[in-house]
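For reference, the structure discussed in these notes is given below.
Of the protein chains in this complex, one is absent; all others appear in place.
Let's look at subunit A:
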Amino acid sequence: MLVLNIISYFILIFPVLAERLPLTPVSLKVSTNSIRQSLHLQWTVHNLPYHQELKMVFQIQISRIETSNVVWVGNYSTTVKWNQVLHWSWESELPLECATHFVRIKSVIDDASFPEPNFWSNWSSWEEVSVQDSLGQSMLFVFPKDKLVEEGSNVTICYVSRNIQNNVSCYLEGKQIQGEQLDPHVTAFNLNSVPFIRNRGTNIYCEASQGNVSKGIKGIVLFVSKVLEEPKDFSCETQDFKTLHCTWDPGTDTALGWSKQPSQSYTLFESFSGEKKLCTHKNWCNWQITQDSQETYNFTLIAENYLRKRSVNMLFNLTHRVYLMNPFSVNFENVNATNAIMTWKVHSMRNNFTYFCQIELHGEGKMMQYDVSINVNGEYFLSELEPATEYMARVRCADASHFWKWTEWSGQNFTTLEAAPSEAPDVWRSVNSEPGNHTVTLFWKPLSKLHANGKILFYNVVVENLDKPSRSELHSIPAPANSTKLILDRCSYQICVTANNSVGASPASIIVISADPENKEVEEERIAGTEGGFSLSWKPQPGDVIGYVVDWCDHPQDVLQWKNVGPNTTSTVISTDAFRPGVRYDFRIYGLSTKRIACLLEKKTGYSQELAPSDNPHVLVDMLTPHSFTLSWKDYSTDSQPGFIQGYHVYLKSKARQCHPRFQKAVLSDGSECCKYKIDNPEEKALIVDNLKPESFYEFFVTPFTSAGEGPNATFTKVTTPDEHSSMLIHILLPMVFCVLLIMIVCYLKSQWIKETCYPDIPDPYKSSILSLIKFKENPHLTIMNVSDCIPDAIEVVSKPEGTKIQLLGTRKSLTETELTKPNYLYLLPTEKNHSGPGPCICFENFTYNQAASDAGSCGHVPVPPKAPPSMLGLMTSPENVLKALEKNYMNSLGEVPAGETSLNYVSQLASPMSGDKDSLPTNPGEPPHCSEYKMQMAVPLRLALPPPTENSSLSSITLLDPGEHYR
C-alpha cells in the first residue's frame, strides 16, 4: 500500500512521469456465478486521464487451491475510459465450490497515443474466492448442480466431503468413476465426451460410507443435450406470389426435461429486406411477400438452442420457385368411338405466363404420354382411341419458363362410344342326322373386346335353303348365349351368323350344311397327349380346302370346343388348361371345302395323361372243380377308364411255394409273395386257373392295367377247391336217401295191410260170441281163460253196510253191480278153481302208508262175494292198468259217495295167496287165522304218489280218508 501511495503521489504530482508509468488495476472484486460456474471480475483503473480513452491489455492469472497453482493466464484487451468499472468473466471447468480460487490482474497500455515503451503494471494482490464456507452443514456435496452440456463435451465434477474418514464412491448411471483428489476433502472427476442418455438427464451420485455403513448419498443431474443439427433440405416456393412457403428437415429435437432446455427455435432472416421471422413450427414457415418488386431473396434459416446456433442460407429468384396450383376443370368434349378432346384450366399466375403440361392417357392396360404448352386454358385432341373403352386421362403442369416442380395430377375418366363389331364371330356346328332331318347345333365364340367394339346385344342367325328357293329364316338370339339348335330338313342350307351391338352388325360367318348326312366311317386313332396338350396331324384333304377345324369336348362341362387351322396346315397342337388327366378326349378333324361344307377327315382319341384304372373288375368264380376254376369279369367296361386298358394282372396266392405254369412270382406292395399272370388283351375277360389241388385254399385278385399302372389295391377273393371224393359220395348218398324215403312212404300208405299181415289184433275174449253162449248157459265154472301162472293184484272195495254202489271199472264196461248191506270185499284176487266160498284172507300192511291210519285201523272181515267172478282180473294183470283203474275208481268214488263212507284199499301187488306169508305179518296176531287182515291203506292216485311224501300230502290224505270213519 505504501508503494501504491507513492506511485499515486508521483502520478498526481508528475503527470509527465505518470504517462510513462503503468496504470495498475485497482478495486478488484471477484464474485461467483454458481449456475454458470464462472468467476466474475470487476475492477477499475485509476489515474486515467480525464475524458480520455486508452486501449489497455489486462493480464489475468487464476490459481486454484493455492496461489502458486496457476490454472489459467490470459489477456483481456479493451478500451478503458476514465472512471470505468471493467467486467470480465471466466468460466471454470472445475466447479467453483470444490476449490478456492485466487485471481490477480495486471495491465499495460496498448495505445498508439502512448509512446513506447510501455511496461506492465504490477500485479494486483491475489483475490481469494471460496464458496465452500457457504455450503452448509451437510457432510457431502457434489457439484456442479444441473449442468447443461452438449453431447460429447468434457465435464469435470467434484465432491466435497467434510469428514475425511468417510469413504466416498461416485457413480455415473450406476457405474463407478475414478477421480483425482485435489485435497483431502475434494476429489474431481473428469468426464470426457459425455454421452446423451436421455432427455431427463444423467444421474451422477456419490455415496459416503464408513466401513459398510452408508452415511449418505448426494448427487447431481447432468443434462446432456444432443448436438443441434443444421436444418436440411431448406427450400422455399410460392404458389401465388403472395406467400413464400419454406420447409426444412429439422433433425433431432434437442429439448431436455425439467425445463432445462426447450426445443430448438427456428428463425427466418431475409437479408435484402432485413426482415426476420420467428417460426412457430419446427419444419415450415410462411413468409409474406410484401414488395412486388423484390425478385431475389436471400434467406437464412437459424436454428438455436441454449448451447448452439446453426444456420443455412439460400439465395433465389422468386420466379424460379413457382409451384403451380393443380390444374382443374378437366373435361372431355366431342367424345366418339375413337377420338375425344380433353380440356382443363390452370390458375392464372401473372400475365403472359406460359404453362407446360403433361397428359397421361391410361386405357386397356396401356399408357400414352403427351406434352403440351398452354396459356390459361388447356386443350388436347386425343385420337386413335378404342371404341367402347374406358380411359383415364390426367394432366399436370409446371412453369414453362423456369421449371421448378410439377403440380399434382388432376384426372378424369371417360368412355369412348361403341362401333359396329369389326370381325365375324367364330362359328362351328355339330350335326345329328336323324331320319328325315338334321339337328344342327351352332356354337360361336364371343368376340374379343377388341373386335366387339361395344356390348354385344344379340346374334343373328340367317338360315337359307340352297336347294329350293324359299325365304330365309332369321333367328335372333340374345347375348350372352353362345349356341343355338336348328332342325333342318334334308336339304343343303347356308347359315350366316352375325354379332350385333347397339351400333351395328359384324361381318357374317358362313357355314353350309350339306344335304347328305355325315355317314362316312372313319377309323379312330389313338394318340398320346402330354400335359401341355395334344399334337394332332392329319392327311391333307384332296381338293381345295379353305381350312381345317379340329373339335373336341371339354370335360367335365361337355362343351364343344374347336380350333380353326389354315388350309396349308395339316398339324396342330391343341393345348388348353382345361385338359384333365385321366379323361379321354375325342378329336374330330374336318376339312372345310370352298363351299364351306365341313367334311370329317379323321378321328383321334387319347388322354392328356393316362392314369391307373380307378376300379377293379367284379370277378365271378365259375366251374369250381377240385383242380380248376374259371375267373370271369365280362361286365368290366374298358372304355370308361382313366387310361387305355392294356390288359389285366391276375394274382394268385396259394400255400404252394411254386407258381403254376404261366404264372410268375411277384411281390405285392405289402411285401407278401404271390403268383402273377398277365393278360395282354383288354378284351380277354376270363381266365381258367387249373392245375390246382383239391381241398386247397386259394386267393386271387384281378386288376386291370394301363400305361400308368394297375388298378387300386383290393382284397383277395378266397376260393377253396372241393374234395375229390365228395362228389362221389353225393352220387351214392342221394339215391340212397331217395330210396329210403320211398320205402317209408309206401309203408305209411300200406300200414293197415302190414298191420293185419304182420301183427293182427289179439281178439278180446269178452267180445267173442262164446261169452254170450256161456252167459246163456249160466255156468259159473266155465272160464275162457285160466291165468294160473300170473301174479295178479287185488283191489279191495270197502263199502258201508248200508250199501254202496260199487262200480268196477278198469274195463270198458262194468261186469257186475252188487248191492251190499255189509262191508263187502270185492275179491279180485285170482282164485283156485275150488275157491268159490269164503276162503282165507291175507292181510297186508303197507308201511309206506300213514301210520296213524294204519294204527287206528284193523282188519275187518272180508267176505268174498259168492258170485264174484275173479277171473275178470285177468285183464288187469298189468300193474299199470290196475293203477289206472284205481285212479279212475278213486276219483269216481269221491264224486259219488261221501268221503269216509267208502274207502278203497290197495292191496300190494306183492301179495300172493300163499299161506306161509300170513305168519310174517307183524300186526293183528289175534285175528282169525282163516282170514288175513288188511291194514287200512289209502289208494293214492298215481299223480299224488309220484312226489315224495310230505307232511302236507299225508295230512291231506288223512283228511280225505278219516280212519275213524273208515273204521265204522
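As a convention for this text, contacts are C-beta pairs under 8 Å (C-beta built on N, C-alpha and C of every residue); 3 or more make two chains touch, one makes a residue touch a chain; residues count from 1.
What we mean here is this: contacts and distances are computed from a predicted model.
Considering only "hydroxymethylglutaryl-CoA lyase", "glutathione transferase", "Cardiotrophin-2" or "WD repeat-containing protein 63", the record for the omitted chain gives "Cardiotrophin-2", by its UniProt protein name. Contact with the chain that does not appear here is found for just one residue of A:145, A:282 or A:580, A:145. Touch with the chain that is not drawn comes from one residue among A:49, A:216 or A:262, which is A:216. Screening A:59, A:84, A:203 or A:593 against the full complex identifies A:203 as the residue touching the chain left out. Checked against the full complex, the candidates A:212, A:259 or A:290 give a single residue touching the omitted chain, namely A:259. For subunit A, the residues touching the absent chain in the complete assembly are 142, 145-146, 171, 173-174, 198, 200-203, 205, 207, 214-221, 223, 257-259.
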